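Only one protein chain is missing; all other protein chains are in place.
We call the chains A and B, going by the order they appear; numbering starts again at 1 in every chain.
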Amino acid sequence: MRLSELPATELARRLREGLCWRVGPFVVRLTTPLASVARHVGTLYADFPALEQADVVDAHVSVRAAGWTRRRVSIYSDGAVVYRKVPRAQAVPLTEWTLNLSVFHRPSRFLLLHAGVVEREGRAAIFPGDPGAGKSTLCAALVHRGWRLLSDEVAPLAPADGRIVPVPRPISLKEESIEAVRRFAPHATFGPIWPETAKGRLAHVLPPRESVRRMDEPARPAWVIFPAFTPGAAPRLEPFGKARALLYCATNAFNYDVLGRQGFLALADLIDRCDCYRLSFSDLEQAAAELADLWASRSEVPGP
Amino acid sequence: MSLSSERLFGCVRDPERAAALEPREWDGLLRLARRCALLARLGAQIEQAGCMDRLPGRVRDHLLAMAAVAEHHQRSVRWEVNRLRHALRDVEVKIVLLKGAAYVMAGLPVARGRLVSDVDILVPRATLAAVERALLGHGWEPLAEDEYDDYYYRTWMHELPPLRHRDRGAAIDVHHTILPLTGRLHPDPRLLLDSARPIAGTDLTMLAPEDMVLHAAAHAFQDGDLAAGLRDLTDLDLLLRHFAEAESGFWERLVPRAERLQLGRPLYYALRYARRLWRTPVPERAVAALRRARPAWPLGRLMDALVARALVPTGEEGSSPTADLARLLLYIRSHWLRMPPWLLARHLGRKAIRRCVARSQDA
Partner (left out) sequence: MTKWTARSCDLIWRTWDQERFVVYHVPSGDTHLLSRVSALALKHLEDRRLSQAELTSLLAESLDCQVDEPLGTYVEEFLVGFDQRGLAERTS
C-alpha cells in the first residue's frame, strides 16, 4: 500500500509508532508525533510503498519536540542525536537530511558513488559531481523529459554485476535551481519552499511516479558525464579522459577506501564500459537537448 | 542488565544463539551492537562459528558490510606499520607495538572483527627525541590543539602528543611508559621492553603475553576513561582465552607479573568484569592470588555499580541519567588517578573553559 493511500489520520498514527517504507534497497523507519513532518512525508513519499513490518531497518530516524516550551525539535538517528533543539520551522528539511545521512553513511556492500543517475531504455547516464556542479538540478530536469530517476546524489553501484541500484528519493534543490526547474518542467511536483536552512532556500521535487514504481529495476551504465554549469557558455559535450574519470569517481565515492581492491575493480569496469564526457551548459534546455542527441546516437546493439 | 543487552552479549559469547534468533529480533540487536561498537565482533564470531548462512539475507548484508569496514581498518593499520618502519629504518630503536596494531600484526584471535584506528608504540625513553624527529621528517605532524595540550602531553602524561600523518590522516602515539608519570602507579617500562617478543614473520616486537593482558587492563581501568569499556573488556576476554590455551604457565606468571608491575588492582578489575560479562574462564588459584589486590569494600561496591552502568549503552534516545553520571564519575576517577588534585583541577578547568568558548562561538 502506498503512503498516499493511507488516510491522514492513519498516516499520523503510524508515524507516531514508527512507519517503515522502502527507498530502493534501503528500509527506513521514521517515528514522529509532529504534524508538519507527517504532512511532508505524506506528500513527498506519496508513491512509496509502506511496509507493514520490517525485520531489519537500515535507518531509524525519530523527530521529537524538545526544549521546555516544546517549540523546538530534536532529531535522532539510531538513537543518537543529530540535531539538538532546532527551530520547528527547520524540522522538515533537517529530517529529510537526516534520513539521507542515516541511509548512506553506514557500511554498505555497494560502492556508493557521489553522482546523479538517470536511465532511458536500458542505459544509464551517471553524473558525478561536487555539490554545486549541478547534478541534482540536471537530474530533476531530465526526469521530466523522458528519463527515469535512479538517484540525484548517491548512486549505489553493485560490484558483482556493475549495475546501479535505484534510490529514487525526493530531490532537494537550492536557491536558483528551484526556479530553473520550475520553468523547465512546469508540471513537476514540488514540496514547500523552506526559507532558512543552512543552505539557503530549499525545496524538494517529487520523483516521478514511474521512477518510484520501477525502483527495483537496476540499470546498466552506458555514460559517465561530468556536468559543468557555466553561465553564458554555449552547450558542449566533449570526451573526457577515462583515467581522470576513474580517479575523479574514486575520490568522490563515499566508501571507496573501505571496499579496497573490490572498489577499484568495480570502478575500473564501470569506466571501461562507459563513454565518458564533460557537459558544459548554461541552461537546462540545452543540457536536455545535448543528452537527447547523445542517447539518440547510441549504437543499436545493446550494451553488454 | 536489560534483556536486549543480555541477548547481545549472549550472542557474542555463543554465536549459535544468534543463528536461532527470530527475524524480528535482529533489528534491535543490530542497532544495539552498533551502539556498543560490537557489530564487527558479533559478525566475526558468527563467521568463525560457521553460522553466517543461517541468518536472514539482510542481516548478513549488514554483518558483511561491517566486516568489510573491519578489514579496511586492518589493512590501514598494516600500512601504517609499514610506513612507520619505513620512517624509522635509519633510527637505532627497539619498537614495541601495542594494542590493536600488535594484535593485527601478530594475527591474534582478538584482532578478528576489531576496529583499529591508531598505532601505539612503546620505545625506550632515551630514543624519544630521535623517533619524533624521524616521524616529523616523514610527514607526521603533532596533533596538540595548543601549547597547553602539548605541555600536558609531554610533561604530565606518558606520551608525545599524538602525531597525525598529514596525507594519510592516521595517528601514531609514541609511548615511553604505559601509565602517566604523574599517576600513582609506576610500572617500569624497562621490564616491558626487556620481555618484548618478536612478531613472527616481521622484524617488529610486541609485549609478552602477560604484559599484553596487563596493558589492556591498565588501559581499561586505570588510564582510559572507560569510554571504550566494552571494547577493552572484549579484548581482555579474547586475550585471556587465547593465552590460557596457547601459553603454558600463563596463569602462573600473570599474577606475580601484575604485582611486579604494580598493576594488581587493574588486573583484579579486569578479571572480575571480564568474568561477569564474558564468562571468561579464570582459574580459582588466580582469583585467590589476586585477593590481595582487591579494593576496600565501599570502593569495590561503587566500582561494580559504576562499571555495570557505564558499560551498558544508554537506551533509545536521550541518555539515561544514571549511565551518564556513572561515565562522568569514571572519567573523573581516571583523571584523578592520572594527576594530583591541583593539576587535575587546573586541567579540567581549562578544558571546561575551552568548551564554553567553543560553544559561545558556535551560538
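Methods note: contacts are C-beta pairs under 8 Å (C-beta built on N, C-alpha and C of every residue); 3 or more make two chains touch, one makes a residue touch a chain.
Note that the coordinates shown come from a computational prediction; the quantities given were computed from them, not determined experimentally.
**Q** For the chain that does not appear here, which of the shown chains does it touch in the whole complex?
**A** Within the full complex, the chain not displayed touches A, B.
**Q** Return the single residue from A:Ala133, A:Ala188, A:Ala250 or A:Ala292 that touches the missing chain.
**A** Checking the options A:Ala133, A:Ala188, A:Ala250 or A:Ala292, the one contacting the hidden chain is A:Ala250.
**Q** Taking the entire complex into account, which one of B:Arg83, B:Lys99 or B:Arg265 touches the absent chain?
**A** B:Arg83
**Q** Which parts of chain B face the unshown chain closely enough to count as touching?
**A** 72, 75-76, 78-79, 82-83, 86, 139
**Q** Touching the missing chain, which residues of chain A?
**A** Those residues of chain A that touch the unshown chain are 241-244, 246-247, 250, 257, 260-261, 264-265, 268, 271-272.
Methods note: only the chains that are shown with their structure count from here on.
**Q** Rounded to the nearest whole Å, what is the centre-to-centre distance of chain A and chain B, using the mean of the C-alpha atoms as each centre?
**A** From the centre of chain A to the centre of chain B is 39 Å.
**Q** Residue numbers of chain A touching chain B in their complex, please.
**A** 27, 53-57, 60, 62, 64, 74, 76, 78-81, 106-109, 257-260
**Q** Once bound in the complex, which stretches of chain B touch chain A?
**A** Residue positions touching the partner: 23-24, 26-27, 30-31, 34-35, 56, 58-59, 61-62, 64-66, 68-69, 71-72, 75, 314-317.
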